[in-house]
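Missing here: one protein chain of the complex. Every other protein chain is in place.
Our next item is chain A:
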Amino acid sequence: ENADPQRTAFLLRKQWTLYSVTPLYRFSNAHLRDYARLLSSFIAAEKQKGLAVEVGVELDIKVSVSSLPYLKGSDQDQAAILVQLSSRSPASPKNSEEKLIWSGWFCCVSGDDLSKNVPEDFTCLPLFLVNGAECYTSIVGSWFQKTFDCSFRRLAISPLILSWMAAMWTGCKVDKTASAMELVFSVPCLPQPLDISYAIHPEDAKALWDTVQKTPGEIIQEEVDVFMDCLYSHFHRHFRIHLSATKLVKVSTAIASAHCDGIIKFLQSQYLTGVLMLLTELAISQIE
């Protein structure tokens, strides 16, 4: 719950695309450097594939694989693994600093449901988050699939889960003056896509949620439904539009923002592990 803000700062305010990953077979934390080396030669080989000859100088890509031991929920969780690809400009090879071009991390926050059920040979890191070009995701992902016999799948977030996120994050305390809570709805069955954005002042939303939630620290489905219904009827009173007939596609609050396509942005380091716990749960339910 209390990861060091300094050490997790680089994970904030970036868009992460979510994947679920089945347990990695024969993965070992002791060999991260070797993995980096193997992966980097794999990337070099992949980039040349399909070319009879390589012409010109290829961008030099450096791979680092490291452990983020502070990113976990329980003692049973595996330490998160961070993979970073950075490039060195070929023009000035030695002195120039490396530019981060792609990063991805595997993590498991309170994923006991999964990890206690698999044999020792397997490492459970069911959630994979990616920021960077798809072509690198594909290469890195393929390498992991080939090396640790695991499968990746995009992790979508259903409207139901999004409404949970909206309710949960509304109730969270944030120190500084928070930005507005925004819900985006998409209207189905139209020739042209139509999105409705619904912004609420965070204090209003919090006040509403406080009247709905019965026991602090505990949320049940009915409360989430009531909360959303209140927001819907308020909207209906003003615009005569039934939001319940549309699809909730995006939720942004001061804590984080989440899109139904499986894209997330963390905004508060103090709530990072909390959000990751929920996402881990989603990833596990997609695997099992």
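As a working rule, a contact is a pair of C-beta atoms (placed from the backbone, for glycine too) under 8 Å apart; a residue touches a chain by one contact, two chains touch by 3 or more; residues count from 1.
As a working rule, contacts and distances are computed from a predicted model.
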According to UniProt, what is the chain that's been left out of this complex called? Choose from "CENPI protein", "PIGQ acetylglucosaminyltransferase", "Synaptosomal associated protein" or "Folliculin interacting protein 2". "CENPI protein"
Considering the whole complex, which of A:T137, A:S163, A:Q213 or A:T280 touches the chain not shown? A:T137
For the full complex, which residue in A:S87, A:Q145, A:S179 or A:S269 touches the chain that was left out? A:Q145
Residue among A:F106, A:F122 or A:W209 touching the omitted chain: A:F122
Touching residues on chain A - with respect to the absent chain: 19, 22-23, 25-26, 31, 34, 38, 41, 52-58, 118-119, 121-122, 137-139, 141-142, 145-147, 149-154, 156, 287
